[in-house]
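This report refers to the structure that appears directly beneath it.
Note that this complex is displayed minus one protein chain, with the remaining chains in position.
So, subunit A:
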Amino acid sequence: MLPTDSKKALSFKRCIEDGDLVIVYERHDVMKPVKVTKDGVLQNRFGFYKHSDWIGKPLGAKVFSNKGKFVYLLAPTPELWTLVLSHRTQILYIADISFVVMYLEVVPGCVVLESGTGSGSLSTSLARAVAPTGHVYSFDFHEQRAVCAREDFEKTGVCSLVTVEVRDIQGQGFPEKLEGLADSVFLDLPQPWLAVPSAAKMLKEDGVLCSFSPCIEQVQRTCEVLRSDFIEIRTFEVLLRTYEVKEMKVETGAVIGENHDEKENGGQRPSKRKHVSNEDDYAVSHDNNSSTAATSVVMARPCSEARGHTGYLTFARLQCLS
């Protein structure tokens, strides 16, 4: 997923090969990660697709099923991966992930500690940010989840950048061998305050910590503990509102008493009002070949379904005492 040198970048023209991971895109809400194999076959409601037809095509290409229906084959990115990964836990989504990476000041070469690993949604983006020379150390006390996460990182090709270990971070803290080496620490734990003292030991001075918690009580307790070693303690909530865009035929209401050309009076404004004036006096329609006062307008409005809350993000910077 992440280029390890310039020849592996998307901008270095390369075609789909045997063994590649691609994201099969049907619709924005129907996507699937697929490992390309020479004799592989993908089956969906549109029929079946032979992988051998894919090999040699550029990423971003359209490929057809036996019934002539097509899907797109996309290069995997951490964003697409977050949408298709198997949910073994609650995961972080793009809004929180973006903000966390920026606010933790993660740049290439950084060492980042994370717990719990969960489904590895955030880890993949952290790996992208520390590449090519940094490293992410991720800890989860759940053996099976750690195993699955390692498999996933193998699959997405970020395993050289992420190490997963099984460890009870709330009980034991982070391992001593990482003391003073972390540029940033991220906590997504049920009782993050228990891990804060250990996180403080791991961080370099001036390093940043972030704790993600769904409940305000967790935030409250975490902040109390943070106050002893950290400064700039700030808590945020980030959300995204998405918009739907439609082209619609709308009636352009002509206003009585106004004799302007349609453009001048802002005739593109959608109007539900029934107008009373005699339409025949002036053409209201843009294309001029229709007698009804309707025109096509592209309009946007927020989607009605939206994520209302994910969690609070608390950031803090380790005090510099030396």
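Structure notes:
In this text, a residue touches a chain if its C-beta (ideal position, glycine included) is under 8 Å from a C-beta of that chain, and two chains touch if they have at least 3 such contacts; residues count from 1.
Note that contacts and distances are computed from a predicted model.
For the chain of the complex excluded from view, the name given in UniProt is "tRNA (adenine(58)-N(1))-methyltransferase non-catalytic subunit TRM6" [choices: "tRNA (adenine(58)-N(1))-methyltransferase non-catalytic subunit TRM6", "Williams-Beuren syndrome critical region protein 22", "UBC core domain-containing protein" or "Trm112"].
Considering the whole complex, the residue from A:Ser65, A:Ser125 or A:Ser138 that touches the absent chain is A:Ser125.
Within the whole complex, the absent chain has one touching residue among A:Leu21, A:Ile55 or A:Ala95, and that is A:Ala95. Annotation: of A:Leu21, A:Ala61 or A:Val250, A:Ala61 touches the absent chain (contact as defined above). Residue positions on subunit A in contact with the hidden chain: 2-6, 8-13, 25, 28, 58-62, 72-75, 77-79, 94-95, 97-99, 101-103, 105, 107-111, 125, 128-129, 131-135, 137, 163, 165, 177-178, 181, 183, 204-206, 216, 219-220, 223-225, 227-229, 231, 233-243, 245, 247, 298-300, 302, 312, 314, 317-322, in rising order.
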